[in-house]
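The structure follows.
The complex appears here minus one protein chain, its other protein chains still in place.
Chain naming follows the written order as A, B and C, and within any one chain the residues start at number 1.
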Amino acid sequence: MNKNVLFIMRRAPHAGNHAHETLDAVMTVAAFDQSVRVLFVDDGVFQLKKDQDPAAIGLKHVAPWFQALRIYGVHELFVEAESLSERSLGEDDLSLPVQLLQRDQIAGLLGSQDVILTS
Amino acid sequence: MSVLHIVNRSPCESRSLELCLARAAAGDTVLLIENAVYAAMRDSIAARQIETALGRIAVCVLEPDLAARGFAAAAPLEGIARIDYAGFVELSVAHRAALSWC
Amino acid sequence: MREGMLPSTTDAGFLVDVEDWSEEIAEILAARLALQLTEAHWDIIRFMRAYYLQFNHLPNARLFTKAVENEFGKEKGNSRYLYRLFPDGPLKCACLIAGLPKPPSCI
Partner (left out) sequence: MKFAIQVNSSPYQSQASATAYQFVETALRKGHQVVRVFFYHEGIYNGLHDAASADDDWSIARCWSALAKDHDIDLVLCISAAQQRGLPVAETAGHTGKAESNVAEGFHLAGLGQWVDAIITADRVVSFGG
């Protein structure tokens, strides 16, 4: 059975290993042939910021993991435009190609999902 | 299909409720639980946002969480429904997906 | 190269430093697991190493099989084939021989 599963990332990177575990879940759900989408909103958009280098703070470099999502068939990555602009970010600041959604388009995405998991 | 939005953070501590309301669709339900029940009180910091949303979105508050915080006798904002855990389960049955804004 | 020239390894036998790896080292690591490496093994080992170096990510067992399937097709991306190559656990053995850290437990 195929379900539409949306993961919402709302947290900035380097907050413990939360992003790391969330990505494991995203990839594993996708590896079981479910339709997985990821939405980045609020501070979650910082996950995709280019040029992150956590070596100096002694943390694992998780940003390249997002590049691995395509290996598991996760191609639909959505970013809310207002979350970017509120943080002085633009599409050019992101490490991956994404689909931009306006805030008023988010409800439509949420409404089409069978399962929504946040982190 | 409608979504049940579950908010559990105090509106004084987090923008979760505000951000949830901005993204909820007409016909969705927002349920305030745990520390988010403070938002349901009259004159709370979130009162205006909730009042503005109430036409489009149903807003409920979890009664046992109000009681736990000393607000059993207090009247929440007009238009907010008080529900118990059975009501919470019913809401999750009535909506296709539940989303926790934690 | 002889066993004595092996760089330092963890208690579980994994290289301490990913950079210490070479194909010769891989042969020694494989010999320790009593594995004679064939081209079929090398495909998986080289793929795993490239995957890790590109993404900095260690997959779990399910993801590993899926990633192999994505790269080599269904006839190799299944656990029966992978267990035939690496009877002691495909993900663990492939990571060990590829000079990568110990992968997470899963399923």
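Note that contacts are C-beta pairs under 8 Å (C-beta built on N, C-alpha and C of every residue); 3 or more make two chains touch, one makes a residue touch a chain.
This is a predicted model, so every value here is computed, not measured.
Visitor: Please identify which of the visible chains the hidden chain touches across the whole complex.
Guide: Listed by label, the shown chains it touches are A, B, C.
Visitor: Which of B:S2, B:T29, B:S44 or B:S100 touches the chain that is not shown?
Guide: Of these options, the touching residue for the absent chain is B:S100.
Visitor: Among A:D24, A:D42 or A:E82, single out the residue that touches the unshown chain.
Guide: A:D24
Visitor: Residue by residue, what part of chain B touches the chain that was omitted?
Guide: Counting over the whole complex, chain B touches the hidden chain at residues 6, 8, 33-35, 64-65, 85-86, 88-89, 92-93, 97-98, 100, 102.
Visitor: I need the residue numbers on chain A that touch the omitted chain, in ascending order.
Guide: On the side of chain A, residues 1, 3, 5, 17-18, 21, 24-25, 28-29, 32, 34, 115-119 touch the unshown chain.
Visitor: Determine and list the chain C residues touching the chain excluded from the picture.
Guide: Interface residues of chain C facing the absent chain: 60-62, 104-107.
In this section, only the chains that are shown with their structure count from here on.
Visitor: Examine which chains touch each other and state the graph shape they make (line, ring, star, complete, other).
Guide: Topology of the interface graph: linear, an open chain of contacts.
Visitor: In terms of CA centroid distance, which chain is the most far removed from chain B?
Guide: Most remote chain from chain B, centroid-wise, comes out as C.
Visitor: Determine the centre-to-centre distance between chain A and chain B, using the mean Cα coordinates as centres, and give it in whole Å.
Guide: 26
Visitor: Help me check something: in the complex, which residues belonging to chain A touch chain C?
Guide: Within the complex, chain A contacts chain C at residues 23-24, 27-28, 31-32, 60-62, 64-65, 67-68, 71-73.
Visitor: In the complex, go through chain B and note every residue touching chain A.
Guide: Touch residues, chain B against chain A: 1-3, 15, 19, 22-25, 28, 96-102.
Visitor: Which of the residues in chain C come into contact with chain A in the complex?
Guide: It comes out as residues 51, 54-57, 59-60, 62-63, 65-67, 70, 104, 106.
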